[in-house]
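First the structure, then my questions, so here it is.
A single protein chain has been omitted; all remaining protein chains appear in their positions.
Let's turn to chain A:
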Amino acid sequence: MRVNFTVNGRQQEADDVWEGESLLYVLRERMGLPGSKNACEQGECGSCTVRLDGVPVCSCLVAAGQVEGREVVTVEGLADFAKQRAEHGCATRACGTSLQDAQQWEAGPQHSQTGEGAELSPIQQAFIDAGAVQCGFCTPGLLVAADELLERNAEPSDADIREALSGNLCRCTGYEKILDAVRLAAARQEEAV
């Protein structure tokens, strides 16, 4: 079957989708967006977390056919998504991340002097600055979940952070640096206001 939906602000179309296929499979294998990670395939680990109509969900548990006509944001579009949000919404067709750009997206910290390099969302920059990334496999899911937390709760308590990230497993860091990163992003968000 064919599925039409919005990915990172741009209209996309997936063909020959098997009816039992997950949104995660469509993103990774049909659209070339491997940022959302495939680990447990049962909603336990959160590494495939994306936003579906704004809500964080495990993309491995969403049937591809269910996203027809809906909006998905993946980690590849997170920087642009955060930028649009900061600039108060997006009305033009010019925004969003093209599939090609998304496929080539690479995380790189902003060069402190020149400001060059791939653009990062504040949460991504905070993860790098706090050293919250080790093997990196859980990172995309955590970024999407943490970004959504900071969107609805500008001053999260530690309990809020733990709860918001309770569906994302990390087997390297012991979570401390991840909590640091979210606190850092929240503090920077506060400063910017």
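Keep in mind that, in the parts below, a contact is a pair of C-beta atoms (placed from the backbone, for glycine too) under 8 Å apart; a residue touches a chain by one contact, two chains touch by 3 or more; residues count from 1.
Throughout what follows, contacts and distances are computed from a predicted model.
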Protein name as given in UniProt for the chain not displayed, "Transglutaminase family protein", "FAD binding domain-containing protein", "ABC transporter" or "Acyl dehydratase": "FAD binding domain-containing protein"
Which of A:Leu33, A:Cys58, A:Ala102 or A:Ile123 contacts the chain that the document leaves out: A:Cys58
So one chain is hidden, and I want to know which residue out of A:Glu68, A:Glu155 or A:Glu190 touches that hidden chain in the complete assembly. A:Glu68
In the complete complex, the non-displayed chain touches which residues of chain A? 1, 18-20, 22, 41-44, 46, 49, 55-58, 60-63, 65-66, 68, 145, 163-164, 166-169
